[in-house]
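The structure that follows is given in the form of structure tokens.
Missing here: one protein chain of the complex. Every other protein chain is in place.
And now, chain A:
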């Protein structure tokens, strides 16, 4: 009996066991998320270069104030804003439209839905490569098709100032429209069918039904979808890295990519940390606008 009582397992209480299980996760979280977060916040107030042998020197808000003075940084934000707005807006309308089309019973619906979701399953780097090939000016399939079908001249998709940002938008739309489709479908299928029947008897027009039945049901989930997409679009990096590398010139250097450049090409670690925090604050602010609106909808 005494040897049972003295085993190691018996000396650990239930609560102790709980903490033991949590410990590894907590460790990972601490070292991979929380510590870098705090450390980078500290670095954003320092003059520091990760590849130099000097320790970080505290310089207050100098990184931040210099960021705001530079036109180059503002330009990056304008580019980013353009990209986020275009990509999210197109994804939203395209995605919701496709969902409306898919939201009915027809033969092969399951297969078609699966096909639509496929883009989300690829690695972004692979997608970047795809698009690089497809959008190649001379032998890319996109120019070939456009030329054949519409007789359009060849477009330098990824390498011209005019089109490079649009090629990023197209790639992002291709990857993430399915996400909006999925969420919209979930929202649409949550609308009870009998409401449409009641509206039919009540002589409602198609628009009336959409406005007063469909939209109130799907609006919250649509806002969530746009929120997720906006947050994510602000962090768009991998496809840029593969497809345009921020070029030509600075045409596609959106903020996340610029941060990467600052950090790992110019080794201005402190400054890149500061910019990353500025981006974070912008995303949080935007999210709050959405969430406020969402809550207002929920209350109504």
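We adopt the following convention: contacts are C-beta pairs under 8 Å (C-beta built on N, C-alpha and C of every residue); 3 or more make two chains touch, one makes a residue touch a chain; residues count from 1.
To be clear about the criterion, contacts and distances are computed from a predicted model.
A single chain of the complex does not appear, and UniProt lists its protein name as "ABC transporter ATP-binding protein", one of "Helicase XPB/Ssl2 N-terminal domain-containing protein", "Putative monovalent cation/H+ antiporter subunit C", "ABC transporter ATP-binding protein" or "Chemotaxis protein CheA".
In the complete complex, the hidden chain is touched by one of A:14, A:105 or A:202, namely A:202.
Residues touching the missing chain, restricted to chain A, are 194-195, 197-205, 207-208, 212-213, 216-217, 300 (touch as defined at the top).
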